[in-house]
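With one protein chain removed, the remaining protein chains of the complex are shown where they sit.
A and B label the chains in the order they appear, each numbered from 1.
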Amino acid sequence: MNITGQHILSSSQFDLPLLDHLYRLADTLVPVARGQMTTAVLRGAVLGSIFFEPSTRTRLSFDTAFMRLGGSVSHTTGVEFSSIVKGESLEDTARVVGGYTDVLVVRHFEEEAIYSFASSTNIPVINGGNGAGEHPTQALLDLYTVRSEFKRLNKHVDGCRVAMVGDLRYGRTIHSLVRLLSLYRNLTFVMLSPKGLEIPRDFIDAARERGHELIETNDLNQGLAGCDLIYATRIQIERMSESEKAANKGVNFRIEKSILASVCRDDAIIMHPLPRDSRPGANDLSNDIDGDPRLAIFRQADAGIPVRMALFCMVLGVEDQVKDSLQPATWWRPEYIGPNDASFYRMR
Amino acid sequence: MNITGQHILSSSQFDLPLLDHLYRLADTLVPVARGQMTTAVLRGAVLGSIFFEPSTRTRLSFDTAFMRLGGSVSHTTGVEFSSIVKGESLEDTARVVGGYTDVLVVRHFEEEAIYSFASSTNIPVINGGNGAGEHPTQALLDLYTVRSEFKRLNKHVDGCRVAMVGDLRYGRTIHSLVRLLSLYRNLTFVMLSPKGLEIPRDFIDAARERGHELIETNDLNQGLAGCDLIYATRIQIERMSESEKAANKGVNFRIEKSILASVCRDDAIIMHPLPRDSRPGANDLSNDIDGDPRLAIFRQADAGIPVRMALFCMVLGVEDQVKDSLQPATWWRPEYIGPNDASFYRMR
Partner (left out) sequence: MNITGQHILSSSQFDLPLLDHLYRLADTLVPVARGQMTTAVLRGAVLGSIFFEPSTRTRLSFDTAFMRLGGSVSHTTGVEFSSIVKGESLEDTARVVGGYTDVLVVRHFEEEAIYSFASSTNIPVINGGNGAGEHPTQALLDLYTVRSEFKRLNKHVDGCRVAMVGDLRYGRTIHSLVRLLSLYRNLTFVMLSPKGLEIPRDFIDAARERGHELIETNDLNQGLAGCDLIYATRIQIERMSESEKAANKGVNFRIEKSILASVCRDDAIIMHPLPRDSRPGANDLSNDIDGDPRLAIFRQADAGIPVRMALFCMVLGVEDQVKDSLQPATWWRPEYIGPNDASFYRMR
């Protein structure tokens, strides 16, 4: 369970005991994430935040997590990463930035880039999303959210029924989360995707091998019925070819109020990796379900901070110093964050 | 006078007792702003700095103010705000970033966006400029500057004569400042603008209702004579239509050395929200008056730090902890900042 000094490149590096350990630490750090407590376990440490692809949420979440631990963040963002324009290899970039900092978070649009980075520095490299590959910290915060919500609802991950909705072929968050959920027992995965965007065969095989049931369908009503967890993602219909569009004619993957009312369990939870496309006609989670207590998307986003804090503490080997380092924060905090959060976010 | 936990969206939220309170706190923080003292009242706190529109001065000023209080800053800048490109609603963005941080500064090119932000999070949201709407912290630092300069000159805001010069129709800093100055008594406002860019009718009515005199003119010599305060802004003639240009033919709003020498009071002060357009032909405050002690534009820019620090302390409820937290800084500081500041910026 000791991952000090390790690169975090894939969700497959995690087993259940390690996840338990990480999530206990994340629980301890929730008051820090919420600005009620402070810690300085990483005062003096520097995070190198290297984004070759724009990102708001993920970058801000990593930054804030590191700052809340007392550390500082040095950034490079955007495609106009100047050294790269000048022909620098990823290996050179990684070695140089590795010599400046204590830990790196790297997002790159090419799947292989993260491995070039990780091979060039002994500083821990955390994968912040590698093209169509993985987004392991998203999966970690997703599972943390599932566990927290299920705990509140007196449910267990073992034996639960999960709907995965959307582009299951290229959706890296889906892939990473399915892998983590598969560590539990006797799940039923309902895979809801348009034709052409089905989950890759090896995920199906791997899940079945571990004893899970896996159902593929493109009937939203039937698929969502009875599910404990609904994980929605956006489908970019506009990127489909004409023949793909024709194959999916009349198919709808937009989860909205009416379907929630008619087929979904009262104690279901609905998650989404965000951003959610709220433009008219977008094939994404509808805004008309905002305020429904089943919608856990913002609690999920919030979870990114304590989970990423816990991960930083573990790869940098300061996890044992966390508890004694906590101090009450002295500034004002609201009782809860969003207009619909009253019952979930009461400050402890 | 307690604004802990409040959003700061408009200069109209401030009355004189609240301003007195804010400015006393700002006075206390001046040595911190100047790097002579340090404080850590916000150590562990995180500011989310969200600029949908580029800004140098305002962003750096907010950032530095927060850092000088011991806090950390997490940023997103530029139009390529990646989640927005993907169709995320402002409400979703606000709720997510609100879950990461302790206070938000938001600049948006659309006037209504700030209200969407503020309605979606209970974290205090500070308006950093909303389109043609308001720029309340600019008005706060402007008035702080007026008061500091007048104090030095043994003058009072009550009864003073103020010239507002430039684009008075769309100038959000002018609008916010007129609103604040109107809290005082018996002012005379001289409104100097080209035809078509006059101050909106409701500002005139409101000022007169409060007992102020309001004069509209486009004769610069006549308008500036006798004024205690001259607030200049740029006029973007190049944006005018041909007929507007014709209507303003021969009119000049460029405040330069000759006019200062011929018509302005010796104890006048000249302010400007900056940036000042120094390109040849720009219809803006001239560079030939640099070094004139009446030019208060850099003292005004400097004031942004202590005023924004005070505002952060108040909305985050740490104002009572400030005084006891002050420690002498240990690094070198110059006696004064700019080449013409010797008599104004002697370190205390």
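Keep in mind that, in the parts below, contacts are C-beta pairs under 8 Å (C-beta built on N, C-alpha and C of every residue); 3 or more make two chains touch, one makes a residue touch a chain.
It should be emphasised that the depicted structure is a prediction, and the values quoted were computed from it without experimental measurement.
Across B:Asn186, B:Ser262 or B:Asn287, the residue that sits in touch with the chain not pictured is B:Asn287.
Hidden from this view is one chain, which touches chain B at 32, 35, 38-40, 54-57, 59-61, 63-64, 67-68, 70, 72-73, 78, 274-279, 282, 284, 287, 298, 301-302, 304-305, 327, 329-339.
Although one chain is not displayed, chain A still touches it through residues 4-5, 41-46, 48, 72, 74, 76, 80-89, 92-93, 95-102, 119-123, 315-318, 321.
As a convention for this text, only the chains that are shown with their structure count from here on.
Centre-to-centre separation between chain A and chain B, using Cα means, comes to 40 Å.
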